[in-house]
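Only one protein chain is missing; all other protein chains are in place.
Going by the order they are written in, the chains are A and B; count residues from 1 in each one.
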Amino acid sequence: MRWISDPLLTVDHLSMRFGGLVAINDLSFSVGRGDITALIGPNGAGKTTVFNCITGFYKPTSGRLALTHGTGAPAGAIDALTRSDLRRTRGANPELFLLERMPDHEISAQARVARTFQNIRLFPGMTVLENLIVAQHKTLMRASGLSLAGLFGLASYRAAERKAFELARAWLNVVGLADRADDPAGDLPYGAQRRLEIARAMCTNPVLLCLDEPAAGLNNRESAELTRLLRGIRSQTGVSILLIEHDMSVVMDISDHVVVIEYGVKIADGTANDVKNDPKVIAAYLGVDDEEVAAAGGGVP
Amino acid sequence: MDYFVQQLINGLTLGSIYGLIAIGYTMVYGIIGMVNFAHGDVFMLAAFIALILFLMLTQLLGVGSLGLALIVVLVLGMALTSLWGWVIERLAYRPLRGSFRLAPLISAIGMSIFLSNFVQVVQGPRNKTMEPLLSNVLVLPIGNGSVTLAEKQLLIMAVTAALLAGLWYVVKHTSLGRAQRACEQDRKMAALVGVNVDRTISLTFIMGAALASVAGLLWMTYYGVVSFNDGFVPGVKAFTAAVLGGIGSLPGAVLGGLLIGLIETFWSAYFTIDYKDVAAFSILAIVLIFLPSGLLGRPDVEKV
Partner (left out) sequence: MQNPGDALKKALLAALITFGLSFPIVALRTDTNLSNQLVLTERWSLAFTLSGIAFVAFLLLGLVRPAGDERATPKTARSAAPPHPFTRYLPRIGLAFLIAYPFLAVAISGSAGAVKWIDNFGIQILIYILLGWGLNIVVGLAGLLDLGYVAFYAVGAYSSALLAKNFDLSFWLTLPLAGILAAFWGLLVGLPVLRLRGDYLAIVTLAFAEIVRLVLINWVPVTGGYAGISGIPRPTIFGYSFMPGPDNIATALGLPASPLYRLFFLFYLALVLALAAYWVTTRLRTLPIGRAWEALREDEIACRSLGINTVTTKLSALAAGAFFGGIAGAFFSTRQGFISPESFTFMESAVIVAIVVLGGLGSMVGVAIAAIVMIGGTELLRELDVLKAVFGGEFDPAQYRMLLFGLAMVVLMVLRPKGLVATREPTVRLKPKVARGAPAAE
């Protein structure tokens, strides 16, 4: 129950409206530090919209998205930050961030939330390695002195670049793409592109990794590999993972915590086992997709 | 007051012509997402075709009735300009469909350069001035003054209104219009459900060229002068109009055209004629900054 005892991200009363359409309505949940949390729900439930709010691509209509970079924040610290008009506590330990106040690139660069996309968004014309180097933009940009030090090849920059290069190489080995490092990312097969996108997100050195349907389009063997990969990433780096997934076997296999939403409202929240037997969840899925219910309900047709 | 109303009439006349050209830009953009840069030159070519056809009818064939001559020029001009529009799409744009974003635009810029220089080569570099047509004016009393409304201004506004009504009908109520709207939304899906995408795109270019042809004829009747490089500035202004109104939107193109015509006319009348184009372009920039999808355009929802 780390999502209660030690939450990394707390979503409070989040609502998102597009014109008259209410995509998310007063949604609250937490993501535990070090947990793998799954956000599931039928098509159109608003899962990707939640992701887009967390990563700053959408400005929520209302609600709070609070992220802490460590344990032991004094009680009421988040509320204090909310009352101020600041986006983050600077220098405090642990640091707090209010994501709904930050632009997308700062959420990635400062709050250290990384994400992947439902329809893979690599830089297809650039090589696999370059994709991973671009992800370290912030670090390299600082090292290059806004490019001037880099322009004249200063040693400090060269050292930073070597480090970036090593990090990229390490991640290439993790996702098993080292031998394709110099090929254009767009030339990779689908499953490899998914893995590369995860590696690229990890190269930003995140505390929270948001994966939007990482198993979509993968076959059973690849899904199993993905599960192993995600577990490995978590145990090696301690990153917390929030994922949207339709493949219930993946969800039930790796999730410590499952949040179920339907029509933008939370209908269940708990461990995989709790959720699997929740009648509301079964009802929500029954109307949609028999296969998924079968998976969620443990084989009951 | 009368001065103001007079400028209003002049601005609406000019704006009607811009609006007709702007529709060509906006329709093509709506359906294939491409800026048809050569469209301004198609308009210039159409003005030449109208001029030559008119001279041919009156000088070579001895047609005495002005009305008959104008109608023949209108119909034949539309047919011939449409042929140009069709051939241009077929040769310069269709092979690049599905290519990367800039390729058709570069091809269109090349086509624009080709067309203006082609006309220069075959018709010579000098301005072509025609004797004024329909120069009777109606004098309307306004307040304690009066304004003049030339017959040709009336003609321009009437023809524009009639064409827009026709176009509106085609787009909203015919199978061609449905096919166009389908292609706008999703070309692949439209093809799957049996819409002939190539044909629909061809017809869109033909419609745009036909409207440009009418704009060319109206331009000749209004100004009575055209030269080979008259495609660029009206073309850019019409494109500006299309963007101002919200590119992809037919009413937007007309509204944008009228606005650009009015801005230009009023600026010239009340400030300085030297900077009239600066005014039109600056307003474009300002509108885009505050209303990024134009006046009537659909807001751009970012798909992540």
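Methods note: a contact is a pair of C-beta atoms (placed from the backbone, for glycine too) under 8 Å apart; a residue touches a chain by one contact, two chains touch by 3 or more.
No experiment lies behind these values; they were computed from the predicted model shown.
Residues of subunit A in touch with the missing chain: 55-57, 104-106, 108-109, 114-115, 117, 121-127, 129-130, 133-138, 140-141, 144, 146-147, 150-151, 161-162, 165, 169, 172, 178, 181-184, 186-187, 200-201, 204. Touching the omitted chain from subunit B are residues 29, 35, 45, 48-49, 51-53, 55-56, 59-60, 80, 83-84, 87, 91-92, 95-96, 99-103, 105-107, 109-115, 117-124, 126, 128-131, 232, 236, 239-240, 243, 247, 274-275, 277-278, 281-282, 284-285, 288-289, 292, 300, 302, 304.
Rule of thumb we're sticking to: only the chains that are shown with their structure count from here on.
Between the CA-based centres of subunit A and subunit B the separation comes to 49 Å, rounded to the whole angstrom.
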